[in-house]
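Take a look at the following structure, please.
A single protein chain has been omitted from the complex, and every remaining protein chain is retained in its original position.
Chains: A, B, C, D and E, in written order; residue numbering restarts at 1 for each.
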């Protein structure tokens, strides 16, 4: 069966029969004492709630969170939101479905972003750094790391939380760094761009993105700063005569890019390139999160809901007449 | 008398007779019970210490801090630094000397920076914002504000602490903002650039820069965020039909550009333009302070002394062989 | 139609038909899948919940939040609280109703408080400050500012959150300041009292109080500290030969009255009058909030619920026998 | 020998022979390798430095810090301050000198302050609290506590750091509390005034004030909050049928009067009386410290030196013409 | 009636009739407008929810929170948890039931723990400290303090939150301190063990544990640090010639054992014994809380739910194969 109808197009009153990713599955009991299932049904365009009122226990045993399922039901409104009254759920069978249909994906396209990243790699003239970047981001992307890097989100929920988000964030940060290398005197531009391209490489291991985004055990216990620096250390070690000092500067940029100890960096930025990378990285995450908050504005709203990342309400800039 | 010899060129063993700005004057008593004067003698290239061992009380009455004085003396070394054994001091008379000889000045040149600023002003297409910017930065710079803006330092000691520093910082911030307006979707580029050009305009009133840089009473009691916002509010009020919302957005950018309440912003950034301006402004101040720290590296040093602005030691990036 | 029955007098079992302010309107769906409306119905004595079970969608289209509506329904209990089962809702027509019936109002009376404020104004002997205060608080209160000042609450939810609350808070603060001016040596009493009377004047613009209290856009983006200081700056500028230093001291008191940067003051108090004002202002807000917490004690309770302003539980002082 | 000449009256060029309290004694060595003594000589009007250049080792063995000594010497200037070139020092003999001549004393007079305190005690109508206050502050002050309370400073260096300072601070706080008890509804005025009178009673044990002010071991290990609460607990226990709840409320006020855990209060204020006491106590300490900073202004200065208690520079309110 | 069936053994589908402690009682109204009761039913093995759908108002009047009641009902599942559909509730009559059946109890047994504590007491050789410990922990435990100490939990919810928890925590801390006294040079072992045994004695008064654990008024207003130190001060005062210094050191250990002002200690640890006690006490609380979190792991889970005490998710150490 093929996916035909996407969440963002589904309207009140429709009958649907389509594939979704199960984002969550909870068994509840109504006030009247009857068990029912509450489901989060996801595809790449968004998510909606589904409720199984009949045969909830039986149906609930057929699938788990993160499965792709075929859902039959009718669409109604609940508290101003679309909801599916689910008649039946079956686990999808046959060919493995394209995950890209079920998880949100960068709107900029993975291929165009990859091409931009490759241009950035090629802009690096320093031979050592260039070898390192080619090892991490080979073209075609035939290593596991490179494949993971193209898929991974930029974060679980805070910013760039979609397939390709890590790639999008990395390219944006590196482009700004390329600009700053020309803008400021005294910057080692190749080092800055290389650090920008590598700063979040640890997220490939920190996050799980084969279904609903989550942290891996390694991610929770070691974090992407450590994982990224260790990975770069290992790869530098495999490049003949890679200068130790250059590797140290790159690892320093990776470890310090959160800027402050209290944000999880074990060292604060101590080189000009590390200082600049921290600011650009932080700004890019915030700019993306701001854009997402504006997309999520309730209809007619000029102010966002309370935004946890910013710890404040955000303004669209539109005043009432 | 004309200034002929500058601090950075003065060497041990010289006899000097030249003009300096008095950065500080302190009367001390030697262990042997004899009074002497300790002076900080400044010009645009740096400062050195001077000591008056003879007739200290008499000579000390002739001038005050921030006066331009003619100093006669011989140069020796003290703790690895140049020091002047002062024979005589006279307050400078005749034509008022060019302050630019006695205070550090931006190396980028005030005229070139002013031209860049004017280009940025002209890049703003929004008619309201353009009128406002023309009022604040008229060409030629014939208002008191514009003249002050070209002279003022960017800060007392932390960053851009030289004549023209405010102009240099402003232009740098606005150029980066112009880049970001193209880089990110959804940015109001004219608003962002206008906010960048105006964000520190309150420093014209906050700082005193007719001699050794210091804060004014208004600066200490109200601060440049308030002073800048109030000034822009007043000027907007003088432009016919300037939209209230646009003025509010600009004032918000000025008030929030320190990013956090604990850094002196009474409101945190709540619009995309205010968020971006905060990051760029902070980054530019840090990049300048980093560059100054590298210029101040002790000879042969690879690490800076403890840097108060960064609260850490900074690294030149140079490893020992 | 006239308001006849107030929230605090409404009892279980009554049939009501009366006017209320709509504090909130939310469309929900019951477990059985049927849409219903949840309303907050307010008048000056309090608020209660109302539920529209029948014709919810139709009825919900007739009115918005902050409208005055005529509600017909029967009163029952829900979780130990009174609730209205609403039969019908109509938007109020005819003469505009007196908002004072629908929003909580200071128990001290606006006229008596205004008279106290006027006495405080008249107690100021300094001619400049007296002129300024007469301009801000003319008698009769015929300016928009003065009218707003008599109506505005002291805050949205934290303290003095009722019509006239700003006036009540201001008078209380100024009376304590008048006492302290006599108690301590070296205080400029007129300056202290003037600062007390003006410290929160920016709340007239920061808050919306034509319906449920909320922040205005200007309030959220600029805040009452900035708005108040700018307003006083403008008015001082309209008084011939108002001394610049006096205006600066007043603006400093307004900007610094929150005491710490992290509480939103861009400058901390640096004069004795600003230091005293900060303490008195803070104490008065807390004393009011404490009194409100005691009024809200659950029946028989000796300790308050968790209080967000104090971040703790508050004690009535009554021990069990 | 009698004290005849006080620090504040001593002028450059005088020969002196008088009694002083030794505030500090340090043995140093001149650059030329000769040992000398540096002394702080104190009396109730201030302190000056003294230097013993000859026979420093021999003379240094005759006395210790906090001794009263007879000093012979000549007065000169050093770095703009008066200094004594000491010829000889002898430990004072004969009758014990009046410490009040050698330590700073409240300018308000201990007797007048005691009378004010007694009036405040008598204003308390609650029989239990009255008995407690009479036990702590009997008239005449014949207990050790009462005698200590009349002598103790309010702090070591921060505020009210002079003999009688504790009494002065206590009376000031209690008078303001008496005013607030009338100003606010719902305050238990007797409890508030009693708490005000007792809040710092632990300082009698926390501080040593028989010479240069310092902390006692108990003060450093337990602090005046604990010491005060324990003392009041003990005294309440000796009053027949003193209500346990009242004792708890008083101990709570003592323990919580610093307002925040991070300022050393193990519990934050949870009653209205404790909340008010905290604000008044803090304000009074700051008002006193502000006044001291103004007294210490350098000649002609409008701004104070950096003030450690306020962590800022303080302004006299005087603008330049 | 006797307790026969415990929460941890109760299964879906059973009919029950047994005794429980009422942990909470809330009156609610169903969506259909019908009132019902929500109960928390506790015994020493855990708690479950109960709902009274019929005659809720009448039944609700028969008992209060913390009563022991006889409940009749049938057991079903709700959101994956066991729930009782309650048919009837009667307050228990007859002999007072053993509270130990209804509140969680230390698994280590109160008698064995008491014996360990007594061994620790006997290990103290210092005669003064030994007398003090015998007074606080007499054997048999015939004082009210000793009886309370054997019953009290270690905290309300955070750690050791069961009957005997205080005793268990105290013994564990003291055993580790005994080890450290031998491990480190320069430790006064008797002082350290005595401080360990006494550090939380104030919890006997701070907490109420005759029913659902809660804080007493004294606990909320004064806290167990103050209450413990005052109690030890009183008992030391009753021991002839107990050295004042030793009492001060013990009180310092009690007051400082939270380690930081912001954690409620009015003084930070300043002796070696106080420093060590703080670490051990904190570690033991955390180790217990960690163990409880592991016991509460959802079935099959490897990570805990969000843990409020640790402010993080905790890991069992088990990786997926």
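As a convention for this text, a residue touches a chain if its C-beta (ideal position, glycine included) is under 8 Å from a C-beta of that chain, and two chains touch if they have at least 3 such contacts.
What you see is a predicted model; the values in this text were computed from it and never measured.
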item: Chains still shown that are in contact with the chain withheld from the display; value: A, B, D, E
item: On subunit E, residues whose C-beta touches the chain left out of the figure; value: 172, 175-176, 179-180, 183-186, 188, 191, 244-245, 248-249, 268, 270-273, 275-276, 279-280, 282-283, 286-287, 290-291, 294, 310, 312-317, 319
item: Interface with the unshown chain - residue positions in subunit B; value: 30-32, 76-80, 83, 85, 302-303, 313, 315, 319-320
item: Missing-chain contacts mapped onto subunit A; value: 217-218, 220-223, 225-226, 229-230, 233, 245, 248-249, 251-252, 255, 261-267, 270-271
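The rule is simple: only the chains that are shown with their structure count from here on.
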item: Chains touching both subunit B and subunit D; value: C
item: Chain pair among A-E, B-D or D-E whose interface repeats that of B-C, sharing over half of the contact pairs by residue number; value: D-E
item: Distance from subunit C to subunit A - Cα centre to Cα centre, in angstrom; value: 43
item: Shared-contact residues (touching 2 or more other chains) in subunit D; value: 245, 248-249, 270-271, 313, 315, 319
item: Touching pairs - complete list by chain label; value: A-B, A-C, A-E, B-C, B-D, C-D, C-E, D-E
